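This report concerns only the one structure given below.
In this view, the complex is presented without one of its protein chains, the others remaining in place.
Up next is subunit A:
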Amino acid sequence: MKRYPWTVVAVFAVIAGISLVSLLKPPVYYSEHERRFLAQKPQWKISDILSGDFTGDYEVYLTDQFPFRDAWISLRTAAERVLGKKESNGVYLADDGYLIERHTREDMDETVFRENIERTARFVKQAEEITGKGKVKIMLIPSADSILTDKLPAFAVGLDQSELMSRVRQALPDQYVDAASILRKHREEEIYYRTDHHWTTLGAWYGYQAWAQETGIPAWPAEAWHVEEPDYDFYGTVYSKVHVKVPPDRIQIYIPAEEISYEVNYNGGERITGSLYAYDKLGTRDGYEVFLNGNQPLVKITRSKGEAAAGAGMQTNDTAGNLLVIKDSYANCMIPFLVNHFNETHVMDLRYLWPDIPAYIRENDITDVLILYQTVRYSNSSLYRLEHGK
């Protein structure tokens, strides 16, 4: 036993070293990897100390600011792999370099889901009174673990998202747009990012096809676009949960072959640009924000009239109404396909906005509505604001 003094030295060197680094390291405010603000050192307050809040906050602060976070996470994933685990930190280490978020039955909330269906049904009725029948659509996009099932580890089972979607379909048979079937049909293609929880632009392209078929609006053919692939290595949110070595993703941007000009108005004039894409976001970690600047409360896109209509062979004037999209981040990369069919496209994220939607529809002469959510989110976060607008 006496023979191991160097072990003791090594152990305490690690402990002392990490202690010192974590004491001296300047605090980081935002983690681009994890897309969140990190906890900062809590202030001493007697009331917080007595209630135990201070100690809790301090522990979160230490963990958030822990030195070399990413390296530790890689080490952990490597250890899990050695143990033969195909899953780490809620992520399947799937075939072909895919990192796929795992969803389980705990990820859905039965009450919220049921209420959301009822809410959507009431909302649809209300909206259709204004826009007329057949003009309101709902689209649920399944996450990768329920589509790319061939790539998952053997026997993997998770939340049954098709069951969730079929329940929505039953409740809203005339409004439901079936995106899952077309995605499943194309599951061999790159319809989901390998390192991010979103679908790719190609996935959204298929979603656009499903939507077009359901609305009767003729989708633009593939020849009407050319696909850009900016030189940018994308490592998404799922990657930051496991930090394993996988090839980076590429973000594709579909540009109409004919030049069309847009006016993109963020949050009622807060910022106005001429592009659907925020290319500067490709210099940051979260490249998915290139689409419409990430999550914004309200975006209004106006297509310049005349110019586009002149485009030979493209039916841009087919509806020429105004579209309202109520959505989460999955919609961001599909909206560039939709905008060309309308004069104005209004994009609303109810997480950051609490509008009186029927009034909004009237005021802005909305003719078409699309509700688009990722299935799991639709099943676990309340859409209370859909009908209780202020």
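Rule of thumb we're sticking to: a contact is a pair of C-beta atoms (placed from the backbone, for glycine too) under 8 Å apart; a residue touches a chain by one contact, two chains touch by 3 or more; residues count from 1.
In this text, contacts and distances are computed from a predicted model.
**Student:** What does the UniProt entry say the missing chain is called, choosing from "Peptide/nickel transport system permease protein", "Oligopeptide/dipeptide ABC transporter, ATP-binding protein", "DNA polymerase IV" or "MBOAT family protein"?
**Tutor:** From the choices "Peptide/nickel transport system permease protein", "Oligopeptide/dipeptide ABC transporter, ATP-binding protein", "DNA polymerase IV" or "MBOAT family protein", the unshown chain carries the UniProt name "MBOAT family protein".
**Student:** Taking the entire complex into account, which one of A:I18, A:V227 or A:A359 touches the absent chain?
**Tutor:** A:I18
**Student:** Of the residues listed, A:K86, A:R169 or A:R250, which one is in contact with the missing chain?
**Tutor:** With A:K86, A:R169 or A:R250 as choices, the missing chain is touched by A:K86.
**Student:** Can you list where subunit A touches the absent chain?
**Tutor:** Touching the missing chain: residues 1-8, 10-12, 14-16, 18-19, 22, 49-52, 55, 58-59, 62-63, 66, 69, 72-73, 75-76, 79, 83-87, 89-90, 104-106, 153-157, 241.
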